[in-house]
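A single protein chain has been removed from this complex, and every other one stays in its place.
Let's look at chain A:
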Amino acid sequence: MNATWSRFNITSIVLGFAFLYLPIVLLVVFSFNESKLVTVWGGFSTKWYVSLFHNQGLMDATWVTARVAVISATVATVLGTLAALTLTRYTRFKGRTLFSGMVFAPLVMPEVITGLSLLLLFVAVGLDRGFLTVTLAHITLTMCFVAVVVQSRLITFDRSLEEAAMDLGAPPVKTFFQITLPVIMPAIVSGWMLAFTLSLDDLVIASFTSGPGATTLPMKIYSQVRLGVTPEINAACTILIAVVAVGVIIASLANKRREVQRQRDEQAAQRG
């Protein structure tokens, strides 16, 4: 392909990337600002990062968020995988369409509505709002995303693998754990990671369902910003960005390497 760098192309690219990344760049740059005023550059400093680690409120919120994300992602992955299995395997049970619609509805449901209805439910059953309710709410939110990811893998799954295992003497449960699960594991892992990230950055549902003592990081950041943006928040966000970026980069590099290795192996095999 012969790309020509016309003036138009360059302008489009610069504008596009500026639109996407200018806010983030600004945030990162000002997290290293010496001055306490967020919009005035006062020289380079990392002091906000130091003070960040002494901010007990932020650190607590981070810890809560991490625990909520890990627990809810794990439970959602189990439930979502089961739902995906049922939807792909048992294609002819009564109410399948309704069931699949209901599994995937939260994908498009406005978060405000999900949050509000969960809040009403928790109040109705007399569940005190706190760590447990946020976690439950996040399971509800992320389960359908896991189901979608796992289901798309299961659709291309070669059923004869399972038949072969059974033919060789493995009962259905053993077949599932020794054949099906390992083969679809990459999809389950990406489902988990998706659920984890969704839970990590959720503000709306957490605001509805959380209670005292279970403030998540996005909630904390949001409430602090209402009192005025501090460079400390910028620092916290920069760390978040770094964590997510590193995670995404590692995941895609590993994926890419596996793909390249696979192609190389296959070519070698074809050559004999």
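Following the convention adopted for this analysis, a residue touches a chain if its C-beta (ideal position, glycine included) is under 8 Å from a C-beta of that chain, and two chains touch if they have at least 3 such contacts; residues count from 1.
What we mean here is this: contacts and distances are computed from a predicted model.
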Checklist entry - Looking only at the UniProt record of the hidden chain, which name from "Ion-translocating oxidoreductase complex subunit E", "Iron complex transport system permease protein", "Thioredoxin-like fold domain-containing protein" or "Spermidine/putrescine import ATP-binding protein PotA" is the right one? => result "Spermidine/putrescine import ATP-binding protein PotA"
Item to check | Touch criterion as defined above, residue of A:Gly16, A:Gly57, A:Gly101 or A:Pro182 at the omitted chain | outcome: A:Pro182
Next on the checklist: With the missing chain put back, one of A:Leu37, A:Ala164, A:Ala245 or A:Val260 would touch it. Which one?
Outcome noted: A:Ala164
Checklist entry - What residue numbers in chain A mark contact with the hidden partner chain? => result 158, 160-161, 163-171, 174, 178-179, 182-183, 262, 265-266, 268-270, 272
